[in-house]
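I am attaching a structure below and will ask some questions about it afterwards.
All protein chains but one are shown in place.
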Amino acid sequence: MSDKTKNIDQILSFCKEAAFDLQFTEAAKCKAAEENRVLIGYMPIYFPRELVHAMNGLAVGIMGSGDRKQIVKGDAYYQSYICHMPRGLIEMALDGHFDEMDGFLFPSICDVIRNLSGMFQILGKGKFAKYLDYPQDFNRETGGVFYRNELKIIIDHITKINGVKLDKDRLNESIKLQNLNRRMLNEIYDIRQQFPWRLSAVELYHLQRAGIVIPVEQHNNMLHDVLDYIREDVGTPMDKIKVVVSGSFCEQPPIGLIRSIEQAGCYIVDDDFLIGSRWIEGQIDDQSDDPLTALANAYVDMSTFSSSVYDVNNHKGIRLAALAKKRKADGIIFAAPSFCDPALLDRPILQKDCEERDIRYISIKFSENTGQFKVIKEQVGAFSDSIKLWDEPVTV
Amino acid sequence: MKQTKYTLGIDVGGSYIKAVLMKYGESPALISKRVEKIRKRNPSQVSDDIINALLKQEGLSIDDLAYLASTGEGEMVKRKTGHFYSMTTHAKGAIFLVPEGKTVVDLGALYVRAIKINNEGRVLNYKMTGQCASGSGQFIENISRYLGLAIEEVGDISLSATTPELPSGICAVLAETDVINMVSRGITTPDIIKGIHLSVANRSVRLLSSLKPESPAVLTGGMALNKGMVQAMVETIADSKIDIEVIAPEDAIYAGAIGAALWGGYRYEKLQKEASAVIA
Amino acid sequence: MAQEVTKEKSMLLQKKMIGGLFDELAHVKESGKKVVYTFVPGNLSELIRAFDMLPVYPEINALQSGMKKRSGGFIKEAEKLGHSEDVCTYVKCDVGMFLNGNKGPADTQIPPPDLLLLSYTGCFTFMKWFETLDRIYPGVEVAMLHTPYQEDGKITPEMRAYMVKQLKEEVIPKMEKVSGKKFDEAKLKENLQHSADAEDYLVQIFESAKHKPSPIDGYFAGVYYIGPVNIGFRGTPEATEYYKQLLIEIKERIRLGKGPVTPEGEMKKERFRLVVEGPPNWTNFREFWKMFYDLGVVIVASSYTKVGGVFDLGFRHNPEKPLESLSDYCMTVYTNHNLPQRIDLLSKYIKEYQADGFLVNSIKSCNSFSAGQLMMMRTLEERLEVPVGFIESDLVDPRYFSFSNIKNRLDSFFQMLEQRKIILNQKTPVA
Partner (left out) sequence: MSKYYLGVDLGSTTSKAVIINEKDEIIGKGITNTRANYKVAADIARQEAVYDTRFTLLNQNLRVESGLPENIEDLLVSLDDAFHFLEFDIRLQKLYNEFLKVGKSAFDNKLSKLILAELPGLIDQIRPQIKEAYLHGGLARKSQFFRDVVNEQYTQAVDSLETEYFEKFMLVFDKSITPVENEMIEFDFKQLATDALNMLLEAGDYPELTAGSKLYQKVAKQIQIIADEKIDITNMVGTGYGRALLPFPESCIKSEILCHAFGAHAVFPNTRTVLDIGGQDTKAIQVDGYGLVTSFHMNDRCAAGCGRYLGYIADELNISLNELGPLAMEAEKQVNICSTCTVFAGAELRELLNVGEKRSDILAGLHRSIVMRAMSLIARSGGVHNEFTFTGGVARNQAVLKYVSAMIHESYGEDITINVHTDSIFMGALGGAMFARRNIDVDLPEKQKRSRAKAV
């Protein structure tokens, strides 16, 4: 095994650990390393981590407990017809997994997360628990101003905890680091689009998810190495179709599901699993005199599409179709968590857009702790069969 | 090389194992078939026995098979050449049985699948039941067992219903208590049975209706042998204002196995071609 | 009995108003009036009326389809289109109604919208719903009004400024464009005054339930009482008139010591007083109500009747500050309250209305209400030591209404309250 391969293996196994570490050991280490450092937990999907970075803190992405935690108390808070993720979050909160966190952010995405912010307030978790109301008005002067003020409230919360004041240069520096992070992630996606076997979807998932719980500098180093590795011709291609997976932006699919999709004959060439880390499509101005406004404007001007964002002037179905085309995908797999209103309400709209453009798709539902993939495998298998067995064989 | 190629398809289901022996070529033909209830036996053992029995019946040996294709839960079949997903095989099998079929509804013991196909049997779209067995054949098996009826006779009994009574819940297991309750209220056996059939049909038609199905729909799977079930499907489809004809072919229960055998033949030829290409 | 259910004057007034509106809607082609689709929580009725446009509330259509037992079919239609079983059934019911020719609950034609006014106060699904409508009616003007959530339990100047700016720059210009009329501030002010008057009466009406016995049912009958303000009559003199009349009737009932009027007749003896959280079930509304009536249960207060505004906490529309007051209205409706505020409100109701118990009707397909209800219930139980009950149903999906299930739970809950009363009475020392 070459040194390079060894290094990549190490990185990936570190990421696998870190990504699902429900104790957030890496974050705790980071906090302990410096006095005044704060940990701010944020729920899916997107949050500008650079802001917390500039305030001497680490924004820690909290994506649910997956299949790693047995839910007992969490069920006391949620009926059976509500998605699985928030009950995992509550269970973790009650079991002390978040004790190191100084504050919590609940980016607006749906009613469940919104109400969860109130539950954290009642439970008295953290020094603050803020629902971050993203504007649905995409004008800089209206929505942008409102959003900038929301960010300002977060800054004030953090200042109150660690005394750090927002510094223009520091924020610009943080923006630069996060820009680099996004750029490298996107490049990995670009390479995988052509050579999906060079890094499996599961590996990429681990790599990406680790990135939201560790400092950006550390993650940038890893991305750098991984990129270096997959720019070269590694791995062996297989006879599989290429798909884009859409709808799993909040509650995360179990690893077994991602694996089953690839095993049943598909390469995942794009997805919205951890869309937050690629939310801003482009580079945020990192030279600005008012970087807070730059952050706000980036949200208003450069956000990707998602079910949690109002889209009347910019239909997401068309954007999804464009993505599938750009990635040269053979089809789309709509994979949404059960009971997820935003994702499921969008399905008919998105599917219609696909049909109009002759894009083939299938839809499945999961929950983060699903353990049985038989039915899903059969459906995905039939999907890939139906493309493979009839269409011209995929030339590799 | 032998002129006629034999392929064998085996469909290991939740409660029955079905196998067919086919002649593969220009116009494939069904030679013989066999179905066996698993009944708490080891399915891979039962599969082996069926395969042997089929071969013996035709005086063949395992080496005479160009391809032994499994489907369903057939990944456990030891001597298989390859495995295909149920949806793919049912689609192919259905079109073999009913060439004009446009839609397939596979009514099995555990799952119901509604599949839209093109004239080559390609899966265009589908819907499938997942985590709840409330619309499955097992449901009917359980209830008929409880009422002391053989699975072969429920169909006719269901046809004689006058005022069917639907079970109040959907659970395939708790419906037993519903049935107890119905019996205690004096509901007749045919009406109960028909109610159960309608409840299963309801769930199946729900899958079907979201597919924008085209006519005719081929029913496959074991429940297609049940005349009461077929009738319940027809009624429910009419109630849902879906305008499609329903065909339940005689060999419906073998559709998966037939599809597997056909795909096996197809793969065999493809592999042969590739091999000869390599040699050339 | 029959003579007891004779329609009171207020009922007739309401019937006339609503019938009139649907009639007007059916005839917009002739009248040339423009039609605005919008939602109940945080609706801008006064503004719409100021432009002389007519409102359509898809939720109201959905709930009435539920009451008319049509929703089941509509929902199935929508599911055929790929809508999931898991999501809000109002949306599916609305989509199904559209597919069926958009015939409203009164069998009159509901005209297509000229403007989709999307204020999505308190529920994300509204946003998805309008995205769906946007596809159904391509090219129709859409105005988006984003109401910030009271995440910290208060309304900040920045939130208000954001809303006023959206009203000025997004909503009003689009209304001007669609209606072809200039914004008339004087007219809006006049409407706001009517609203404020009606709201004064409405508060008195709901607070009458503090009497023992309560003269009204603050939930089942309450949903009728909020009808006029919630479906577009807020800001009209008719609404004020209706509430005035209603209050007169209620005062008379109090004088006579009478209980609420129900479809089954007059409630004879008030045996339990409950506070209820969550919307009612519409498909089996009467059956549902009857279960309470049969056992002498009166619902003295409910949160659902506050989705169109929590006026008893003091908010009134204010002609002096028209746009600010419209903004504040949107931000103060029940669903825009955060969880701690909701709990405080319910706790206030339980205490002030002297309830014997607290009941949650959890709606399977409504995340906005349901997520968090269990915690609200637990917190109230601990805080007030009040017995709590929990049932599950749905708004308009008949498949999710299990009579025997709900009946069993309610029976147990009422028997539990009953026994509590008996045993606790036995234990209290005789004074």
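For reference, chains read A, B and C in written order, and residue numbers begin at 1 within each chain.
Definition applied: contacts are C-beta pairs under 8 Å (C-beta built on N, C-alpha and C of every residue); 3 or more make two chains touch, one makes a residue touch a chain.
Source: prediction; values computed, not measured.
For the chain excluded from display, the touched partners among the shown chains of the whole complex are A, B, C. Only one of B:57, B:119, B:160 or B:177 touches the absent chain when the whole complex is considered: B:177.
The chain not shown here is touched by just one of B:21, B:133 or B:253, and that residue is B:133.
Where chain C meets the missing chain, the touching residues are 269, 271, 294-296, 374, 377-378, 381, 387-390, 392, 402, 405, 408-409, 411-412, 415-416, 418-420, 422-424, 427. Residues of chain A in contact with the chain left out of this view: 70-76, 80, 370-372. Contacts to the hidden chain, counted on chain B, fall at residues 14, 37-40, 42-44, 73, 76, 110, 131-133, 136, 138-139, 145-150, 169-174, 176-177, 180-181, 183-184.
To be clear about the criterion, only the chains that are shown with their structure count from here on.
Rounded to whole angstrom, the centroid-to-centroid distance between chain A and chain C, based on C-alpha atoms, equals 36 Å.
Chain centres here are Cα means. That of chain A falls 41 Å from that of chain B.
Along chain A, residues 365 each make contact with two or more other chains.
Looking at chain B, one finds that none of its residues touch two or more other chains. Partner chain A is touched in their complex by these residues of chain C: 81-84, 86-88, 91, 118, 120, 123-125, 127-132, 134-135, 142, 144, 146, 148-149, 151-152, 158-159, 162, 165-166, 169-170, 338-340, 342-343, 362, 364-365, 367-368, 370-375, 378-379, 392. Those residues of chain C lying in contact with chain B across their complex are 76, 79-82, 402, 404. On chain B, the positions that touch chain A within their shared complex are 84-88, 111, 120, 122-126, 128, 130-131, 263, 266.
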